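Before any comments, here is the structure.
As you look at this complex, bear in mind that one protein chain is not there, while each of the others sits in place.
Moving on, here comes chain A:
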Amino acid sequence: MESLGVLFTYPVDSYLEEELGRRCKLFRLWDSPPEKRKEFLRANSSQIRAVVGSAVVGADSDLIDSLPKLEIIASFSVGLDKVDLDKCRKKGIRVTNTPDVLTDDVADLAIGLAICTMRQICQSDRFVRSGAWLTKGGYRLTSKFSGKRVGIIGLGRIGLGIAKRAEAFNCTISYHSRTEKPNTNYKYYPNLINLATNSDVLFVACALTEDTYHIINRDVIDALGPKGVLVNIARGSHVDEPELVKALVEGRLGGAGLDVFENEPEVPEELIGLDNVVLLPHVGSGTVETRKEMANLVLANLEAHVQKKPLLTPVV
């Protein structure tokens, strides 16, 4: 693989970066300041045959156009909303992602976010560390997660993982997706507003596409209501963020557990002071174990490509 020129778009994982550096001819997109990016790409494009992207920086139309020798995009993520897939199909560029290896971690975190949000665990921790327990008595009553009505948007691998875990908490499971899924006992809602109306906790677990952009809008938020909790471990753009913030501040939504935001790493200022939210920096797959598996999968896909063997996890 030493002759494979690889453009790494963002320093998202140090192990992956080390391995790419060791095994390939590595170009780091962030080595050039944004204003010099075009020059950087022009200077190196004759050597770059592969791009390793991620949920932070993918491979959009402009980037693909600036790399005439590009053969493969191996994304360090399962979501491919930051890759121009149509362009890749047209140009015969292969695209791989990292499905399955991160399913458990993301589903785990979704449930963790739900519990921490409803039981205000982070806020309770702050309460103790501030010394308030000594002076203010006990913490307030919070909201139980077990036995609640769980609604899941998108019943793919991650959605099913969330369902399985929530069932162990005696939750009832319902879902909304493009089509009803066979082989489940979960209740299907073809209408998202109805799902939200009948859920206490709503999990966003679908892919980001044109259809699901801002799928969580004011109507859905209002249907979920002042006791409802939204958990988003998918993409920030699934949610109309200004509407979400307004609803939380005005008490029209009970709470939110958010691992993703529309414009990471920016987090709306108004959320910082709220007790009924938990804010995480896009760490759904953020465990030592899983990031290593993801990195190895990216490397294995690149290796297979170079050796003209079948790609392990191709999407295009």
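The rule is short, and it goes like this: contacts are C-beta pairs under 8 Å (C-beta built on N, C-alpha and C of every residue); 3 or more make two chains touch, one makes a residue touch a chain; residues count from 1.
Following the convention adopted for this analysis, contacts and distances are computed from a predicted model.
Asker: Quick one: find the hidden chain's UniProt protein name among "Guanine nucleotide-binding protein subunit gamma", "Glyoxylate/hydroxypyruvate reductase HPR3", "AP complex subunit sigma" or "Sodium/potassium-transporting ATPase subunit alpha".
Answerer: The correct option from "Guanine nucleotide-binding protein subunit gamma", "Glyoxylate/hydroxypyruvate reductase HPR3", "AP complex subunit sigma" or "Sodium/potassium-transporting ATPase subunit alpha" is "Glyoxylate/hydroxypyruvate reductase HPR3", the UniProt name of the unshown chain.
Asker: For the chain that's not shown, point to the residue among A:S45, A:N217 or A:T287 touching it.
Answerer: A:T287
Asker: Specify the residue from the set A:K36, A:K164 or A:K309 that touches the hidden chain.
Answerer: Counting the whole complex, the residue in contact with the absent chain is A:K164.
Asker: Where the complex has a chain not shown, which of A:L29, A:L113 or A:I152 is the residue touching it?
Answerer: Here the residue in touch with the unshown chain is A:L113.
Asker: Since one chain isn't shown, list which residues of chain A touch it in the complete complex.
Answerer: The list for chain A reads 11, 14, 104-105, 108-109, 111-113, 115-116, 119, 121-122, 124-129, 133-134, 138-147, 164-165, 167-170, 264-265, 267, 272, 278-281, 283, 286-291.
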